[in-house]
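Here it is: the structure, laid out below.
Note that one protein chain is taken out, while the other chains of the complex remain in position.
Letters are used for the chains, namely A, B, C, D and E, taken in the order the chains are written, and counting of residues starts over at 1 for each.
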C-alpha cells in the first residue's frame, strides 16, 4: 500500500530519533485513514484540542522509547 | 477460532515490522468482534474521528515495541 | 476467588501467546466484575463501539509485550 | 499513611503475580482516595461500565509487566 | 522552578518505591499546574471520579515500572 518509508531505526542524534518517532505516529494513522485530504481536515480539528494533542504526544513518547532503544540511547 | 495467522515476529525490514504491528492491533479487535461486517461499519466511523485514529496509532506503537525488540531493532 | 487459570507464560507459538494476552486482558476484568451475566451484557455494548474495541486492543498489546518477553520472542 | 502492604514483588506462580498486579492497581487508587466508603460506592459504578473495566484491565497489564519481570517471567 | 525533590530512584523497599511512583505522578502535574490551590480544588473532583482515579493509577503503574527497574526489582 505504502512505498518504502522505513528502512532503519538508526538516527544520528536524539532529536532525529524524536522526529522519527513523530513520523511513526503519523504513518500509523495514514495506514488506517489513507486519504490525505481527510487527515488534513482532521488535523485542523485535533491541533486545537488539548486532549488530542496530549494523546498524540503520548503516542510519540511510546515510539521514542523504541527508537531510543534501537540507538542504544545515543550513548 | 481463528486459523494460523501469526507464526513469527521476525521480519526482514522495520517497515514490515511496522505493518505486522498494525496487523496485531487489528486482529485483537477481530477476536473481540468477530463479525467482519460490523468491523467494516465501525471502521468507517473511527477512520474519520481524530481521537480514534490517535488511539489506534497508540496501539500500533505498543505492538511495534514488541516487534522491534523481537528483531533486535533490525541492527 | 478464581481457580487456577495461569500456570505459565510459555506458549508454543506467537499466536498462542497472543491468545494468552487476550485471556489475561479478559480475566483482569473478571476479577473486578465477577458476574458472567453482567460481563456478557457489557460485551454486547463495547463489541459494537469502536473506541472500546481500540482500548481493548491496547490492553492486549500491553500483555503481549509481557508474554513475548517471557518466550524470548519465540526466537 | 498506609501500613506495610508491599514487601516483595516475588510470587510463586504467574497467577499470584497477576493478583499482585491487581492489588497494585487498586492500592494506587487508595492512596488518592483513602475513604473505603467512597471507593466502594465508585466500584459499583465502574464495575458496570465497559470502558472503566477496560481501563482498569490496562492498569493491571502495566503492573503485570513489572511483576513478571521481577520474577524473571517465572521461567 | 521547583527545588530539589528527586535525588535518587533507589528505595529500601518496594512499598517505598511505589510511594515514590505516586510522588512522581503528582509532581508532573505540579509542573504543569503550579498553583497548589487549583490542584487541591481539582483533587476534590477527580478523587470522586472513578475514571480519573483509574487514570491516575495508570500513571503510577508506569512510574513504578521505572522505579522497580532502577532498584533491580528489590531482588
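Convention: a residue touches a chain if its C-beta (ideal position, glycine included) is under 8 Å from a C-beta of that chain, and two chains touch if they have at least 3 such contacts.
Keep in mind that what you see is a predicted model, and the values were worked out from it rather than measured.
Enquirer: Counting the whole assembly, list the visible chains that the omitted chain makes contact with.
Expert: A, E
Enquirer: In the full complex, which residues of chain A touch the absent chain?
Expert: So the residues of chain A touching the missing chain come out as 13-15, 18-19, 22, 43, 46-51, 53-58, 60-62, 64-65, 68-69, 73-75.
Enquirer: In the complete complex, which positions of chain E touch the hidden chain?
Expert: Interface residues of chain E facing the absent chain: 4-10, 24-29, 31-33, 38, 42-43, 45-46, 49, 51-52, 55-56, 58-59, 62-63, 65-66, 69-70.
By our rule, only the chains that are shown with their structure count from here on.
Enquirer: Check the residue numbers that chain D and chain E use where they touch, and answer same if over half are used by both copies, otherwise different.
Expert: Different-residue interface.
Enquirer: Using Cα averages as centroids, what's the distance between chain C and chain E in whole Å?
Expert: Those two chain centres are 27 Å apart.
Enquirer: Chain adjacency by touch: line, ring, star, complete or other shape?
Expert: line
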